[in-house]
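Take this structure first; my questions come after.
Removed from the display is one protein chain of the complex; every other protein chain stays in position.
For clarity, chains are labelled A and B in written order, and residue numbers in each chain start from 1.
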Amino acid sequence: MEEQIKFENAAKRIEHIEDVLSSVAAGDLEVRVESDIEDDLTGIEEAINILIDDLTYELKQSKKIKEELEEKLKKIQEQQKTILQQQEDLLELSSPVTKVWDNILILPVIGTLDSQRTQIMMENLLQKIVETGCTNAILDITGVPTVDTQVANHLLKTVTAARLLGADCIISGISPAIAQTIVHLGIDLSAIRTKATLQDAMLFAMKKNNQLVNGKIQVNKIEPEETDK
Amino acid sequence: MHEIISDKSWEELGKYPIQTEFDIVKVRQTVRNYAKENGMGIVEQTRITTAVSELFRNMYNYANGGEVLIERGEVEGHIALIVTCIDRGPGIPDIEMAMADGYSSGMGMGYGLPGAKRLVDKFEIYSVINKGTIVRVMKWR
Partner (left out) sequence: MNIDFQERKIPIIKIRDFLIVSIQVDMHDKMAVQLQSQILHEIERTGAKGVLIDISVLEMVDSFIGRMLSGMASMASIMDAAVVIVGMQPAVAITLVELGLEMPGINTALNMERGMELLEKMVKDSL
């Protein structure tokens, strides 16, 4: 015998199911299929409700994940901003120009010297020369790992610009290795005064300033050098 | 003549003739003002002003004057100041040679182009003999 499926109020209940499904499709997840009759249709009615429950849960999860991702994205963007700012600060800090004695500035160059750093270094140095009125600057490159043609050109550029302002530069911290590289590359540094150590450069500058006479330090006496360059 | 096409999204700030020496001074000061408005620092302002001064002088000395178009717009992700110099002069026979350092054609035109190129972020040049020359420079930093 064929099973007879019996629904009470079939038409009405099917219409109700359709309404609920439409509402869900339209975005309303609060609706549920209501029924107080227990028969063969009840299975489907309940299944639909469970489906809506699952859907609600999934959407909530998905929304939570989306919010977490947005939080993370915001944090990363802030970190990026901080990194950029720190990079800028680092660039600025990495070329500090200090007045180390009357009429003597020191610029320790640390790390690789690319065109961007040269820019900042030059601007800092020239600015400081004008601010302090110092006409001697020591560029110490002890902290520069390699000197190739590019780096040499950057140094030359800086020294030339300082010269135009009326300031003399000495490059110190030239290691034997760098000296060899410079000669091998055929770089001409004859226009620049160089010293092996910072100390040598300091002594030279002080003598030039008449601050060191017969091995004695003279304070407050700044006169241009008397001897030939 | 090769057509340089301005990006439609660029804003035209002004069009200025270079016919007299005073024009060179006036328009380069105008460029500096726009550069300042565009947020460029003193060094960058000086660079673009000096670069265009070289270009204007070239137009005045070798091409019987010309026209300058100043625009602002996005270039490679930056808001740039764009200065285009257009002249109907004799043109440059050998651009490669003119762009090589140390090139000089009598009155020192050699200092103009390669030097100007170093001072800006983007440099374009088109020239046709007996038709004229267009030089366009851009600066954003």
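Everything that follows uses one rule, which is that a contact is a pair of C-beta atoms (placed from the backbone, for glycine too) under 8 Å apart; a residue touches a chain by one contact, two chains touch by 3 or more.
Values in this document were obtained by computation on a predicted structure and should not be read as measured data.
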Residue touching the undisplayed chain, where the options are A:167, A:182 or A:205: A:167
Contact with the hidden chain (one of A:24, A:126 or A:192): A:126
Interface with the unshown chain - residue positions in chain B: 21-22, 24-26, 28-29, 32, 42-43, 45-47, 49-50, 53-54, 57, 101, 108, 111-112, 114-116, 118-119
Positions on chain A contacted by the hidden chain, ascending: 122-123, 126-127, 129-130, 133, 135, 157, 160-167, 224
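Throughout what follows, only the chains that are shown with their structure count from here on.
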Centre-to-centre distance between chain B and chain A (centres being mean Cα positions), rounded to whole Å: 33
